[in-house]
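What follows is a structure written as structure tokens; I'll ask about it next.
Complex shown without one protein chain; remaining protein chains in place.
== chain A ==
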Amino acid sequence: MQEHARQMTTERPLENEAQQKTSEISDKKVKQLRSKKKRNEMFVIIGFMAPALLIYGLYVVYSIGMTFYYSLFEWSGIDNNMVFTGLQNYITLISDSVFWTSMQNNFLLVAASLLTQLPLGLIMALLLFSPVKGMRFFRSIYFMPFLMSTVAIGILFIYIYDGNFGLINQVLGQLGLESWQHGWLGEEGTAIWAVIATVCWQFAPFYMILFRAAIVGIPEDLYEAADIDGANSWKKFQNITLPLLMPTIVTSAILSIIGSLKYFDLIYVMTDGGPNNSTELMATYMYEQTFTNFNMGYGSSISFSMFIIAFIVTAIIIFFEQRRKGAN
């Protein structure tokens, strides 16, 4: 009321000032409202993300840091007697021949996975689009290994590889190839290959699914255009399917490499790294050192090395993939 009266009696310049004042007030109000809204939004963001961040942070982020921390100690993990030794565990690791064997086996598994799982998966996926009848049935069977529990697969293949009554030796016997018979998992020379073959058997169907999904996404009219140009199936595969599958192939390669570098379950069940460490992988060796020999510090240095190796390998793939994309 008072303000209104003042406005009536004052001259124009003052009136302007008053107007300015009210606009300032509303500006302030808007700002206040905005910051209130922002604060409100911040609460929403925190509220929605906190539970996931907390559990992820605790079990993944914090744990990786702690693994590095533990790797700097000589520690059994049972008592509180932690002796700080700096990088000593890593120095020991470098001259540990079992670790090198296990790493070599991991890279053997990487190579075998890339060379067998991906092509097998691709062939299976392509077959699913072929005019072969009853493909639904074929697909269901193709996919089964991936759904079986790894432990079940491991135990099943122990019997298949068995030296006395195992399926493989029986078949070899029937074919008159007795000299080829082996105690597949019991001999150093054959054990790693027997185990790798099983891993490939288990995971090829997984890549079949990835490739199938990618092939479904390729536009049909590309093939129609190629048909008009008189291209045969091979040409169509070479010039349409394969280039368009490239991103999926790269993803599959990354998954396959990372999977192979951290592989554990099947080896643990089938051979537990034996005979004589010939099937040892980094993960099985880490388990053995940590939970069997109670060298928790040393085990931590193995697992942190696995993390570094996986990280470097992934970085290299992504680097080359970016360059390839750039070159195109």
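FYI, a contact is a pair of C-beta atoms (placed from the backbone, for glycine too) under 8 Å apart; a residue touches a chain by one contact, two chains touch by 3 or more; residues count from 1.
As a working rule, contacts and distances are computed from a predicted model.
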Listed names "Carbohydrate ABC transporter permease", "Heparinase II/III-like protein", "Hydrogenase maturation factor HypA" or "Cytochrome d ubiquinol oxidase subunit II", with the criterion being the UniProt name of the chain not displayed: "Carbohydrate ABC transporter permease"
Hidden-chain contact residue, picked from the options A:I55, A:A225 or A:I316: A:I55
Residue of A:L33, A:V83, A:L115 or A:V151 touching the missing chain in the full complex: A:V151
For chain A, the residues touching the chain missing from this view: 41-42, 44-45, 47-49, 51-53, 55-56, 58-64, 66-67, 70, 77, 120, 123-124, 127, 130-132, 135, 138, 140-145, 147-153, 155-160, 165, 167, 170, 201, 204-206, 209-210, 212-214, 248, 251-252, 255, 258, 261-262, 264-265, 268-269, 282-283, 286-287, 290-291, 296, 299-300, 303-304, 306-307, 310-311, 314
